[in-house]
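Please see the structure below; I have some questions.
A protein chain is absent from this complex, but the other protein chains hold their places.
Chain naming follows the written order as A, B, C and D, and within any one chain the residues start at number 1.
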């Protein structure tokens, strides 16, 4: 079932099929609407007097936020997974909205698809492990949110792997794809940072403990999640800087390559062009005469010229080696 | 008609021709001045005690804003459409100002040209659909504003198309026009962002519900528009980053092209210049003698030299292939 | 005269020669000290109990600002005109300070040179047009300030012209002067922005209506000037972006030019060098023999070689055309 | 031992083995848990009613911060040493968390490894030097924190050495490693700045003296540490700018090198190619005739041509020297 309700009392947890009964029952109620349809969400909303605009927020994927209503707090967060495809205009980070409605003695969680962090805590609650729901709906919401935040670190790990790979490429490759990979990483980080930033604000609001529905004891736990989100934002900036450094090195590798190519050309031309000139001289058709290339008639003329050219070549090679050209 | 008045009572909506009567009538009044002349606007202003500076704001296109007056709130927003021309000094985003004057039981909307979002809600009101005016002038204004904000997403869609096209070009083209297109997109985004930013502030002011004319129930709806504007600002930044990435790749494509050209030149020169030297050697006019190019007299001299040169060429080609030059 | 005094009563405006009399007279007093000497300014200051540091501010040209004193508000603004010279260390925007001292029923304006915006309003007042002084010293100051702000738009128009000219140059010219012009425009915009920013703050202070000397009715007018200054700041940023875009294109035009030059060189070298090698081959002095260039002896040897070389040339030209080199 | 307790009374300092006794004893208690295991930390936490989340913060290395609890202040700081390795994904700055729990008459310091700054103050306290603990737990914490901040300057000294070395390289080397070193320095500075920034905030909170546990007299000392942290942040920015300047010069050195290489090639080609053309002319096989290269038959033809070419060479060399090519 996509919409399920459980109520915790000192006797343990009981599952309800009727939502209104679950709400009215003494004890702490959790209604979990995972992968729920629009109709199911609307029904849940009407039972708990939740505004239809909040339900639409869950469905439409606006920015993470915390909003206080008369008798409940609405927290909207998003799970994040790295999208492995290549389409430019899908956000690089796949996001799924999860809405939390935290009342005095009830909690509603709502999402269009099944969400791991919700399921894990739900299983613990129905199996009566960990005494989670006993500590209140705000603490239960914290446990789910903590799971969502933990998964953010996995996303950064994947991005880290990508940067590591690209950092190995940039010192050798002048391939345009390398630059595209770097741009991709930067986009992922930007996209992720845009998810983290409002999440941080939304949780910070709870950590300060303003809403009545957040007990003083639970504040510390939200403060802890807040610290993790701050750390995540810091990490995205560190990684962004690594990506920028990789980009600088890539661009420089290309400039170095052009420089090397030019040096090679210069070496070849500087050595060969003068030699070609010399052999051209001895190919001129001047009539014989005392001043006209007498070496053409010498016995050792040819070997002498060839050795002279060899000497010049060796000197030039030595010079270019000195200058770091070869 | 460009200035029309309608009043909602529990008996339905009635159209008035006299503005003062419309204002004095029991019920909720909406005066819509679309495509109104300066004179018409001044008349409306005097009936509803609206300051002439506000009317001038509507006419002159200053930044979106919300201003509280004694008995009404003045909200100035702008519709946006992408201008398809090329003139540098027209703003890339075509903007039309719409002024909203929200009183206790009256609403005045004012614009120099007819505006879609206004017309659509007006038709619903006069056809008594959707019970809009019944929920108050602040809710009616919300409905129009929501329509304006929705149209902003269409503008971004067009910009998205332009980026998509340019992203396909940048990896192959070194055409200066490609860079100009990218600059154009960046300018559109900058221009659009400058429209969105103050709009966000103006709506945020209403969402916080400070003005008396905004009912508590309506605040949530303005909060929803506010969320959309925040999302739009986010998107302009994402797109700006895509444009910057495209620009980086464009510039790099040009550097790569120069690098490739240099490599080609180097390969040709490195292979051909030494060969030319060799044939130059055999073109020298040294007198016959035991040490003077005896191969000139050999039977297989010429084929041997040609094969030697072929061998050198093949070795060099292999070397350049290894180095990634060809 | 450089220092003049006029007093408005219900009977009209009267000119005074004695400043103390003008101050003591019933009615609203305006003392205009335009192009006044230090001594004249000091005299005015002592009559109206204005601090000597404020007078020095007018003379020394510090940043625009608003300062509240016990019985008056001091507003310092600056007129702006574009300087057409070339000296690096003169600010690009020529600025003239105008001081406004707004008391309960008196206004003093002070400047070292005659200022258009002051003169225009002064003439209207003494000719008893527009009932300006009747609406109070704060409203009269507003009228002058509005004139100063309007003139700012003329400065931006001139900068716009410069950008337009430079935008036409950048796609074709690699002239260093073009870059210098762009830098000049950016400097003008920076200089102008530095003038606008504190002006905005100074007027914003009046628009919020904190000083007692600003009547509630006049606030709206200052709010209007404030909106114009906000718009001007926005425009300087748009223009700065245009200038940056022009700079990007200029730099790219140069890179493209280098790329083009390299391509030309490569085409020439790739075609001519191998041909030169071929003719070098046929210039070698191998003794006649069955394997030694038998084509030298053929009847059609020469035309065949020439046609062969022509074919190679045509093939290479086709190849380079394909690659976009020529 | 990793967990030790000492209590100061007017009779001197006494060492306790039981933590609860140490807390209950009259006098000022310091429990130092350096290099403590998770179990030991948990025990300390339970004796002093410290929240388990704070202990986890010490163990997990989140950002420096100050948090107020009911009866104590929790300060988390980090020591910094430069990591000399090369692995990309270890933070360049090695960090060790130190937690301070400052109660009314007790102090707990906690760290996973032994920390110099803690040990030094601890030795002074147990040897009853410097009367540190007598001035309260807040002053004792200040002494340790001051030691940690002093060590930050050593880290900057090391980074300074690296910059100095790299600044000597950049004007001569076009080695890719130089750029990688610069990127490394920038990363260290970024990493260090990210450590300093929240530390500054955490100490600033104590310097403002809000928590009850910080005596008015001690505030001044925290203000002093605060000033040092501000200075450190300033220095990281100065060094970052030096690193950026070095990077600019490196990139320019490479461009200059390419420019030099091109100039060399141009000089060689411009001198040698025309000469080769000239000798090619005299190698043409035109039949003898009055207009066909009569110089071929002159007695001084050959020396004249050679001298002519020498003259052209010298003129070109002079020209290129003038132009700064050689």
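As a working rule, contacts are C-beta pairs under 8 Å (C-beta built on N, C-alpha and C of every residue); 3 or more make two chains touch, one makes a residue touch a chain.
Computed from a predicted model, the values in this text were never measured in an experiment.
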Requested in this report: Specify the residue from the set C:38, C:268 or C:310 that touches the hidden chain.
Outcome: C:268
Report summary line: Out of D:115, D:265 or D:309, the sole contact with the unshown chain comes from D:265
Report summary line: Residues of chain D touching the missing chain are 160, 163-164, 167, 171, 220-221, 223-224, 227-228, 230-231, 234, 237-238, 241-242, 245, 248-249, 252-253, 255-256, 258-259, 262-263, 265-266, 269-270, 273-274, 276-277, 280-281, 283-287, 289-293, 325
**Report entry** Residue ranges of chain C at the interface with the undisplayed chain
**Finding:** 51, 53, 56-57, 62-63, 65, 67, 88-89, 91, 174, 176, 179-180, 183, 186-187, 190-191, 194, 247, 251, 254-255, 257-258, 261-262, 264-265, 268-269, 272-273, 275-276, 279-280, 282-285, 296-297, 299-303, 305-306
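Everything below uses one rule, namely that only the chains that are shown with their structure count from here on.
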Query raised in the report: What is the Cα-based rotation angle between copies chain B and chain D, on a 0 to 180° scale and rounded to a multiple of 5?
Result: 145
Report summary line: Taking shared numbers over all numbers used, above half giving same and below half different, the chain B and chain C interface sides are different
Query raised in the report: Among the chains, which is located farthest from chain B on the basis of C-alpha centroids?
Result: D
Requested in this report: Could you put a whole-Å number on the gap between the CA centroids of chain A and chain C?
Outcome: 40
Query - chain B-chain C separation of Cα centroids, rounded to whole Å - result: 25
Requested in this report: For chain C, jot down the residues that touch at least 2 other chains.
Outcome: 283
Query raised in the report: For the protein chains shown, what form does their contact graph take: line, ring, star, complete or other?
Result: line
